[in-house]
Every structure is written in structure tokens, then in C-alpha cells.
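Removed from the display is one protein chain of the complex; every other protein chain stays in position.
The letters A, B and C name the chains in turn, as written, and every chain counts its residues from 1.
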Amino acid sequence: MALVLLPLLFNGQFILFMATQALVMMLVAIGLNLLTGYAGQVSIGHGALVGLGAYTTALLMKDLQWSFWLSALAGIFVACGTGLIMALPALRLSTWYFALVTLTFAQVVTDLLVEWRSLTHGFSGVVGIPAPSLNGHILSPVQVYLTLVVCVVLVFLATRQLVNSRFGRGMVAARDNPLAASASGVSLWRIKLLAFAMSAGIAGLAGAFYAVQKTVITPEDFSTDFSIFFLLCIVVGGQGKLLGPVVGTLAFFLLPELLGPLQSWRLLIYGVLLLILMLFAPQGLMGLPFFKRWQKRVIVDVDIQFDSAISLKPVKNLDLTIKDLHKHFDGVKALQGCSLFVKAGRIHALIGPNGSGKTTTLNAISGFIRPDSGQVMIGTTDVSSLSPYQVAQHGVGRTFQTPKLLGDMSVLDNVRLGGFMNEHATAFEVVLNLPRVRSDDLASKVQALELLKFVGLSSRAEELAGELPHGQQRLVEIARALAGRPALLLLDEPAAGLSMSELDRLAELIEAISKHGTAVLIVEHHLGLIARISQSVTVFDRGQVLAEGSVKEVFKNPEVARAYMGREGTGDSM
Amino acid sequence: MYSAKELETSDTLMFFDILVSGLTAGSLYCLVAVSFNILYQPTKVFNFAQGDLVMLGSMGSALLLTQWNWPWWVALLAVMVAVGVLTLVEEWMAVAPVLSRHSHGTGWIITTLAVAMIISNVVGKVWGVEPIVVPAPLPLSNDMLNLEGINISSYQIALILLTLALVFGVDWLYHSLWGKAALAVAEDRDAALLRGIDPAAISRWSFAFGGAFAALTGYLASPVLSASTTLGGILLLKGFAAAAIGGLGSTRGALAAGYMLGVAEAACSVWLSPGYHNTVILILVLSVLLVRPGGLVSSLEARTV
Amino acid sequence: MNMLLNVQDLHVGYGHVAVIQGISINIPEGGFVAIVGSNGSGKSTLLRALSGLLKPTAGSIVFGGLLISGETPSKIVRSGLLHVAEGRRLFKNQSVKDNLDLGLWGLRLSTVEVAARYDRVYSLFPVLHERRDVRAGILSGGQQQMLALGQALMQQPRLLMLDEPSLGLAPAIIDQLFDAVVSLRQEGTTILLVEQMVERALQIADTAYVMQNGLIIGKGPAAELQGSELVRNAYLGSFEDTH
Partner (left out) sequence: MRKSSSKKSFSAGLTRRHILSSGLYASSFLWGLESAFAQKSDTIKIGSARALTGLVASSFAPLYVGVKIAVDEINAGGGILGRPIEIIEADDESSPAKEPAVIRKLLDSGVQAILGPVGSSHTLSAVSTTTSSKIIHAGGGWTEELANGIKYPYQYQFTYNTSHQGDAVAKHIVENLKIKKVGILQENSAFGESGGAATIRSLKKYGIEPVGVETYQVTAIDLKVYLTKLRSAGAEALVLWNSPAQGILLTASGMQALRWFPALLGGNSMFSNAVLDSASPEILKYASGTLLKTMTFTASEPVGARQIAHAKKVLTFPEAKAWEINAAISPFYDFLHLLKLVVNEEKRFDSERIKKAFDSTLNYDGMIGRISFTPENHSALTGDQMVMATLSSGRDPRSMNVFRERA
């Protein structure tokens, strides 16, 4: 608190002016961090969004005598709306093309700010923008500064809310591990759009303040360098870290003043410092061990007694039916008419030699590949044409051959990601921290802890998932899949790389899971495990069903033995 | 002051004027894009300092030519080597360390930006904004030879032809064993390792080569644009756009995209107020990328959401 | 008989997981050794360690008298140890010819010698010659495997390590492939074959090691191991004893 009041202690306008400007920039950076730091979309066009906000506000206030507050609101909407028009198509592109589009968009905006003279007064820009006033009383620079402080704090809290909510987890997942994200029912496109809308709106708000504090704005204010500045701020501060943009912006505003006499070499010094920083603190200032000390860690205080009946109960009980699935990869036949059926509450194993199409089948079920023909029925709905996140929302949870966890996230948050679609609070509610958010938050936390307890890892809930040993990562991934309370659980070689003890644990877990009505389809090489837990088995060979039945029957079948020992060739690879 | 013949400019002639100036500009955009790609190919790094490298090439050669009166080919060779080495240093100091440990892989954005800052400031201290006029190397000249009323200078012809030659040259280079190795690294680093290819070495060479190519681009640009410290900025963005539209890493794509941009711009300059040029380019970029998410010549890493 | 490859008490792992926990292997000059074992038993990891893609955490690898453990992959390739990875790992966007060219990386050869090597590969796999200009990506599985093999042969390795060459191939193709491998062996190339198709592997190899959970659980003349209980357990898992 004392920190924000500090600038008021100095006589003279300069420090105050700079502090105000720093806050405006900070606002933008906080927003951009949401998009670039968390959702992983690099925007080189945010300067233009600020410009839109600034111009809207300035013009409404000056030419239409609107009040600042109303104009600012309009500014937010214009920035957000225009930004979305650009983002809707652009977000479908890969990161770098997105960067290019935002860059060009920024130039278009600045050009039009000139071109649309009748409205924007061309090059000379908007001069003499009045100061905001509150019921008749005109705010002094100090009051403007304090208003801005309040705004920054509110925005910061709002973003913190969002980042710590399911949406934040979804964004990070979309950034670091799209597969895991969509397998948990997160729509990559929507989550990125949300991030963009938020950051654009915040940029608009910042623009409003930019206009009134500078009192004159011209198109030149919103150049490409202006946009890149924010990128620098968040990377220097540490992107994907809540305080990153704050620290980064402050660094950029303090440094030049500290340089003092070296002024004329300033930019050169920036360059060198940036280089050094990136080489020795790639995670930005907030990534420095010094700051790590007080970075937010999940604290687990609630000691819950585990009631499996609740957390393990699928949303509803459904069977899986696959009919005559075909899939080709250029020239290679991966699946040639596979069919299988898994009843709710049963464990069904899918085995076969390498490359017989087992994983392909799992991918086809969970929507990561679209079969050429055939049906995948979850209960009575055919999901074969849906995208992964939709399939997940139809109650399909899965794990991957190599665990796809979010290494920089706590184990607990990894599991909570899995519960994404079972939380109900909208982003709007989250930002305002309405009651439903807290109930959601608690529910998902409790559930996640229960599941961790269930897989025997509640003691490690706070640790970063990346720091867990392999075997435990598998268990965490299973917990994540369960967090969605799926009707169907797909396990892809869960036993690989597990120790004997971990193996037993796994077996018990899977049996417990199925007992509560979840249908489990497990692909596994470890036949011991299969024999122990699965009620029925399907054997694949070269993308076709070789045998089906109970474990005993199947293993008696000489065909199977032969396929395994490989006297015959096996199915097409993938 | 002018003859009646020169006065008659029908639409067709205007069309050719557009084409000529479009192809001229396009050639430069394409060359920048190609120099981008050469670095990008094995490292997947966009060198934000590329524009400044081009500028160094142009200013450097301009000085050697006008102040020290070196023969053009010596000057060219000198700047290509110098800038090549500089880029190698950049790779060694700013890129390799960042790539060796990836922090969400965006570290290099900042380091290359930093290098750009450093170069442009040092240059700003050495040279002012006063541009240096560079004559076309003899026997070429910038004078228009009015062929059937089509206005084109011998240097423009040379530039366009040379660009084609260079593009196909680079393309051919990627069919040499070294080029194939570079592509191999781009496609599958581990697999390349198993064949005894050292990706680090490949990317070092690519940087040196890309830098030299940027210098060459700068040299070729200066007779048209006249060498100045602002030259880099002018070409960087268009080059970036051309590279992306053409499909990252694709040389021929860059060629097509470069000419596309150049001609589109020239057309705009006739029919549209300059304020709308970028709008046209944005629409161009979006429509191309939405139809072909990997760019015109779809390259390996055309991944989309 | 002098050993071309000598592995002593090798430990390898990814991060926290120790995949290979101390194994020793010997391959004589001109020998044909098979390593069999079910998936996840650590076979591929072993090869990745031998070819330098993974740094061993302990133990030594001596190849042709030189200590190569910890060397860079390119150095190891130069010394004549070549690893044809599981799933071929071809450069799918480049033509068959280009892929073969890449096999020559780092060699200084006379055009005559180069031509000779092409002839050798093409005579071994005529189909590669027919399709030399098509993208490797659109070759059939078998042809891709042949190309991978051919690419390795361009280097004329002293030791050729094949990881799951039969993976996802039809029987006829596999026969063809294994015949080729056998003929290579007869020409004097030392071969280390990692196969999950035990029977076939044991038919053509002369010595075999059986791996399970990152350990060598058995070793012996291939012929003897055929159909042995040991191998059977290594594959169908010891699921009897979990009952």
C-alpha cells in the first residue's frame, strides 16, 4: 500500500505522471499476460487495442461530451469487439501466424485512425482531452492516479480469480499440452478466445486512462514498438506468473530513471540487459529463485475423509459400443473393421502385438483421430465425428501412453483440470467471485483431494507434477481422468514403467473404479495385470479382431500365442 | 519538358507500371523472406534482428562503395562475410543458449529483439538518418528503357531475374547434401542425430548463411531504396509477412508471396488511398492462411488449433 | 573371438525412471545377436543408449576398442555403429534418393565408391530403385523399413542395430526383410537385432539375450532359447504366478 502512495510524496508532476503512465502500461501488461503468458498466444497488436480504447474514450468525451466513465466503458467494448473480429479467424491459426495477423491488424488500426479523418482528426489526433469528473467535480491528477490504482488492483484480483479458476487451468493446459486440455473437455479455441476477449477489454480500459492522462493522443502513439513494449514487459517480468507483468512494467519504468547520466545510451543498455536477463533468468524476473520464495503454492488444509461413492461415481452409466471401425494413414491400414463392446461397470482389456491398432482405437474413441468409417457409441450417442473436448464432455476420460501432465502446475491443479466440465461458474461469475464460484472451487478442490487420496498421492498434492516420479505421474493422470467422473475410462498402457508395488496399487484402483459403474477399456502389454483385473479381452492383430472372450479362453487360443510370439506378421503400424 | 509520345499512358501501360514496381518491391520482400527462412528452417527461430542485418548489408556496402570506392563485388563479398560472422555471433550468444533450455520456447523472441536493439542503436550512433545514394553497379542503371512503352530499368530487370536465380539457387542448395541435412534436422532432430548429423552445427551454418543472404539483400536493395538506417524496418515486416504467407521455411512459397504482396501494394498505390494498404495486406494474409493454414506452400510445421 | 561391442553393467533412465538397471552384453565381430523381450522391457532404451541418444547413468560401452559411452551420436556413427530406430524415423518429406543420400553424411567418398554403395542397396532392395523419386512418406510400411535399412547401409557400418524391423509389416514382407538381414550378415556386417517377434528373431540370430524389466534374464544360443519357458514367460507375462 505504501508503495502505491510513494509517488504522491514527491513534489512536482513528473514522478506522478510517470507513475500514472506506469500503471496504465501495467494494466495492459496484466491483460496481455493472460493471453500470452497463460493461453500462450503471442500478440504483437495490443498497442492498437489500447489505441482503440483511447480514441473511443477521447472522442466521446471531447466531441460528444460523454462522461469519462461511460466513454471508458464504450472504449472497453470497442477494443474488445474489434479485437474479437480479428481474433475469431486468427485464433484458428498456429501461434506464429497469429502473431503476424495481430501485427498487421495493429498497423491497419493505426492507418485507419489517420484515414478516417472526419472522425479521428487525422494526424493531429485528439487534443485537449478533458480530465475525468465525478458528479461535477473534476478529478486532479492525484485523484486520477488513485482511481487508476483502484482499477489496477481490481483487474489484478479479477485476473487472479480467473487464473486460479478452471479457466486458468484450461488456458495453461491449452498452452503446454493441448492434447491433455482437450482430453479434459477444454475447447482450445473457446478458452483462447476468452483469454483474448479479457485482455482486449483490459487494453481498452487502459486506453481510456491513457487518453485522459496524456490529454493528447495521435495515431503515432500506438506504433508497433508500443505493442512490443508490453511483450517485453511480461517476458522480462516472467510470463505466466501473476506478478510478472507488474514487476516487468516497474522494471522498465524505473530503469531509465536510474540510468540518469547514461541516457543517450539507454536503448543500447536495454538491449544488453535484456540479453543478459534472458540468458540467466529465462523465466523472467519472477522466475528468479529469489522471488520463487513467495510465489503462490497450493496449500492443502482441508482434511477430507474419502467417500469413494461420490467422487468415483460416473455422471451416468453408459456402455461403449464400437462398430466396424476403419482408419487409413497414408497408404497404411491401421484399423480394418474393428468392433468391441464394453459394458458399464466392467473392465475390458484390449491387447495385441505392437502396431495392431490398439492406440489408434483409443484415439478414435476419444476423437483425436476421425475414423474413415464405423461408429463409436457412448451409450446411444455416436461420437465418432465429434472433436476430443466434445467426446470428453460425453463422459469419456483417458490417459496417454506417456503421461501428459502439466509439469509447471501443482499435482492438485492437474487433477482439478480433469474436472473442468463439472464446474459450472461462468468466466463472468469467476471474475466477480460470485457465490457459485466459491462452491465450485471448494467442490473441485475436495474432489481432487479425494481422488489424490484414492490414488495415494494426497501427500504430494502441492508439488509440481513435473517433479513426480514416472509411476506416480501415471496415477495422477488417472486421477485427472477420473475427475471428469467419466462413464468410460480409457487407459493406454498404464502399467508401463511401474514398479511391482505400484502395479498392485494400479490393479486395485482400476477394480475400484469399475465397481462404481465406470466402464474401463484398458490397453496393456503386461498380461499379468490383464489377467488379474479384466473380465473380458479383445485381441487385435493387424487392425482386426483376432479373438474375443474371457481371459482364460483368449490365452488358450493358439492364434493369440502365435500372433504374440510373432510367427505371423502383425498388423499395419501407425 | 517531355515528348508527346511519353505522355500517352493508357490503362495497359499503367498496368505494366504496376507490375514492374510490384515485381521490384516483391523481389526485395521475397529475398528478405528467404533469408528469414534460411535461419528458421533448422532452428524454428524468427530472427527479429533480420531487418537490421539487411540494413547493415546495405549501409556497409554503400559506405565501401561511395566512401572507399571499392569495386562492387569486393564490397559485396566483404559485407556478406562480415554480416555472416555477426549473425554467427548472434546464434552463439543469443539463440543457442536459449534453445538449449526451452522456457516455453519464447526466450529467443526477446534475445533476438535485444540483438536488434543493440545493432540499431550502435548504427544510430555511427550513421545519421541521411540516406546514402547508391548507383546501380555498372553496366546496369536505374534509367528506364522504354520497351514498347513499358517502363522498366535495366537494374529492375536484373533485380527480378537475380531474385529468381537466387531463390532457385537456395532451393537447389536444399537439394545438396548439406541442404538435405538441414531439412532433415528441421523434420526430425533425433532421426538426424542417428544418421550422424549434428543439428547444432547445421543451425550455426544456417545462421551464417542466412546472415550473409540478408546482407546480399541489403546490397541489392540500396540502388532502389538508397541505403539508410530506416531501410531495415521498411523491409522487415513485409519480409515477415511474405515468409508467413508463403509457408514458413518454403523458399518457393516466399517467392510467390513476395510478388503477391509487392503487386498488391503497387495496385493499391494506384487505386487506394495509402491508408488502406495494410488493410489489403491483412485481408490477403487472413484469406490465404484460412484457406491454407500452412501458407501457400504448406510446410512441415503447419500446425493449427 | 574378439568382441566388437562390449557393454558392462549399463544403467540408463529417463529422469526419475531407471529403465535399464545394469546389463552387460558382448557382441563378437561378425556376430548376429538378438535381444528379445516384451514391450517396456527396455530394449529400445538400450539401443538409444548405445547410439548416444541417451547418456548412460553408469556402466561402460566399448566399441571396437574405443570407449564410446558419453560420446555424441555423430561421433558414434562415424565409428561405425549404426542404429535403425523403431518406426524407421525416415525423413518423410524427402525422396527415397534424398534419404539414401543422407546415409552418406559425413563421408568423403569417390564418386565410384558412392555409385557402388547405391548399387549395393538397390540390388538388395530393387523396389527402392524403382521408387527412388517418390516421397519416403508415401512408401508402404515394408518399403519404408527397407529404405531405413538401405540408408544405414550407405554408411557401411561395422555394427548394425535394428530396432523392431518387423514392426507392423505383413508376413511376406518380413520374410524378405529378414532374408536381406541374413545376407548382410553373411557379407560380414555384425548385427544386433531387437525384436519382439521372438520366434523369427531366434531363427536367424546365433546368440540371444532375453530382457525383462530392464534386466537380462537369460542368454544363450538362439536355437536353444526357441520355445523355452523362459522366453514364453518374458512374453505372455508370468501371469500364472500372479494367480
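What we mean here is this: a contact is a pair of C-beta atoms (placed from the backbone, for glycine too) under 8 Å apart; a residue touches a chain by one contact, two chains touch by 3 or more.
Just so we're clear, the structure is a prediction, and the values are computed from it rather than from any experiment.
**Q** So which of the visible chains would the left-out chain be touching?
**A** It touches the following shown chains in the full complex: A, B.
**Q** Among A:Lys62, A:Arg92, A:Arg190 or A:Arg266, which residue is in contact with the omitted chain in the full complex?
**A** A:Arg266
**Q** If the hidden chain were put back, which of B:Gly84, B:Pro137, B:Gly210 or B:Gly275 would touch it?
**A** The single option touching the absent chain is B:Gly275.
**Q** State which residues belonging to chain B touch the missing partner chain.
**A** 1-2, 6-7, 9, 14, 17-18, 20-21, 24-25, 28, 121, 124, 128-133, 142-144, 151, 153, 221, 224-226, 228-230, 234, 266, 269-270, 273-275, 277
**Q** With the missing chain put back, which residues of chain A would touch it? List them for me.
**A** Missing-chain contacts on chain A: residues 2-3, 6-7, 10-15, 17-18, 21, 114, 122-125, 127-128, 214-216, 218, 220-221, 226, 247, 250, 254, 257-258, 260, 263-264, 266-267, 294, 296, 298-301.
Just so we're on the same page, only the chains that are shown with their structure count from here on.
**Q** If you tally C-beta pairs in contact for every chain pair, which pair wins? Let me know.
**A** Among the chain pairs, A-B has the highest number of C-beta contacts.
**Q** Could you put a whole-Å number on the gap between the CA centroids of chain A and chain B?
**A** Here the centre of chain B sits 36 Å away from the centre of chain A.
**Q** Compute the distance, rounded to whole Å, between the mean C-alpha positions of chain A and chain C.
**A** 41
**Q** Take the average of all CA coordinates in chain B, do the same for chain C, and state the distance between these two points in whole angstrom.
**A** Taking the mean C-alpha position of each chain, the two centres sit 44 Å apart.
**Q** Residues of chain A touching chain B in their complex?
**A** It comes out as residues 40, 42, 89-94, 96-97, 100-101, 103-105, 107-108, 111-112, 114-115, 175-176, 178, 188-189, 192, 224, 228, 231-232, 235-236, 239-240, 265, 267-268, 270-272, 274-275, 277-279, 282-283, 287.
**Q** Taking the touch rule as given, give the residues of chain C at its contact with chain A in the complex, in rising order.
**A** Residues in contact with chain A: 14-17, 19, 38-40, 87, 137-141, 164, 166-174, 195-200, 232, 235-239, 242-243.
**Q** Name, in rising order, each residue of chain B that touches chain A in their complex.
**A** The contact residues of chain B facing chain A are 46, 93-94, 97-98, 101, 103-104, 106-107, 109-111, 113-118, 120-122, 125, 237, 240-241, 244, 248, 273-279, 281-282, 285-286, 289-290, 293, 295, 301-305.
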